[in-house]
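For this view, one protein chain was removed and the others were kept in their places.
The block that comes next holds chain A.
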Amino acid sequence: MATTTTDYRICPDTGLQFHRSAENLMKANAVAGVVFLLIGGILALLVTLTRWPAVHLLPADTFYQALTAHGLDMLVFWIIFFEIAVLYFASSTLLRSRLATPKIAWLGFALMIIGAVTTNIAIWRGRSSVMMTSYVPMPAEPTLYLGLILFAVGALIGCFVFLGTLVVARAERTYQGSIPLVTFGALTACIIAIFTIASGAIILIPTFLWSAGYISHIDPLMYRVIWWGFGHSSQQINVAAHVSVWYLVAALVFGAKPMSEKVSRGAFLLYILFLQLASAHHILVDPGVSSEWKIFNTSYAMYLAVLASMVHGLTVPGAIEVAQREKGFNKGLFEWIRKAPWGNPVFSGMFISLIGFGFLGGISGVVMGTEQINIIIHNTIYVPGHFHATVVIGTTLAFMAVTYFLIPALFRRELIWKGLAKWQPYLFGLGMSAFALFMMGAGTLGVQRRHWDMGFTGAMLGYEYPGSAYLMMGIMGIAGVAAVIGGGLYILITVGSILFGKKLPGAQFHDLPTPVPQAAAALQGHGHAGFAAPGTFALALVFLVSFVVYYFINWKYLASVWPLG
């Protein structure tokens, strides 16, 4: 292989090393992701302004089109493009290795672009408003499914390039011992992604053939079971990826070390082992699925995954607390968190992501994943409330936070509008939190998801939701607009910085990779009462109490509806 003398660049600010091919692919994937975030964000505004009853902007057919495109552009295209960038970073950069097969990686990127564009065109042609779930027998144009399949194949190639890079790094001994925790988390995401894409192929390929007229019938229940093996697991890729980003940010901002590698890695392992069948909770109120199957698949699979998230929820802030106490912020339970760099969007974004994901996304997810409680939640607007908390506050905000680190380190540009950047995670994170919370509230009052008009205009029989439901949908609309402005700021700041930010000088280029340094030994002997992170433990107890209280409130609410059997 022809090696130029500028193949490896050491970033003078962070000491990280970027391999040129990997670096270009990271940039391309991140930029493609942000383009889809922009499209999805404009659609988000239109969807929000339609569901805000006082505005009710779009006509019904355009609304469902926009909603379909919003779901796919955000949940699939924005997030997975960014995740591929994270995979290349976690392998090539953190292991200081060359990227395996860059040309094949570019092929994967091209397929992803072609797939994403094809799917978008199918939706905008107007006969594929089938929502993200595309439940059969409601038909879409064959090109919708084809686009998704091409995108998935491209993403799968990205996963294999990541695995190949791990093999290259090991063979070429670019590091000693085990891979870093962040790379381990990325590996978790990659393994879940491969399972997910396989499930997607099992269901989307026959659906494509059905839509093109080669298969006459697809059983709707079978479709739902397998589709959710793909649809839910794909969200677990996100969880594994954004938890890795949390650890990454804790390490970058605080120099934090995992409290124990064993616990953090064990929790990632639980994701791999138990997340897949947790998708059973999407079919808790379907006909033809037994209660035993539902309980079995939601209990062991989901709760052990919940356990894993609860562990990360402790160990990430715990690691930050230990690092802060080491620096002398040792007073009382909370000095470490009060003295954290709240004006640094890399940290504030990551921390709001962690809190929002845990309190709003995690608790609501468990509640609606409970077999019987699901009866009072299924398909209400509570459901998007939940997943906007997990995927948008959790994943998207974590990715936004790490972008503020990547612009100087990867793109070598100084951030423009630093003052605005400081506020962006708060506007987006808090706007989105209120948005998710009021969706959940309206869902509890029975407001439907994927529904153009809660006033039922034109229906022969009518129904009037209580005034409080309208009020909550109104607040949701305002909060949604705030979140969209926060998202728009992110795009303005990042794109503006890449194009117009001051160029940062002083990168050193090398023709050979420099070895990964060894980490210092883990910290010991801080904290109170034998707890290394007592403040984090206190916060964790607040979380647990909220969880318990809210869980049993929902049982009480369930007990008030008609007896069912």
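Everything that follows uses one rule, which is that a contact is a pair of C-beta atoms (placed from the backbone, for glycine too) under 8 Å apart; a residue touches a chain by one contact, two chains touch by 3 or more; residues count from 1.
The criterion applied here is as follows: contacts and distances are computed from a predicted model.
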Protein name as given in UniProt for the chain not displayed, "3-methyl-2-oxobutanoate dehydrogenase (2-methylpropanoyl-transferring)", "SDR family oxidoreductase", "Sugar ABC transporter permease" or "Cytochrome C oxidase subunit II": "Cytochrome C oxidase subunit II"
Listed residues A:Leu273, A:Ile375, A:Leu499 or A:Val542, member touching the removed chain: A:Ile375
Contact partner of the left-out chain, one of A:Phe160, A:Trp423, A:Phe531 or A:Tyr550: A:Phe531
For chain A, the residues touching the chain missing from this view: 60-61, 64, 94, 129, 131, 135, 137-138, 175-182, 219-221, 224, 247-248, 250-252, 255-263, 283, 285-291, 295, 298-300, 303-304, 306-307, 310-311, 314-315, 318-319, 366, 370-372, 375-380, 444-446, 448-453, 456-463, 465-466, 516-522, 527, 530-534, 536-537, 540, 544, 547-548, 551, 555, 558-559, 561-565
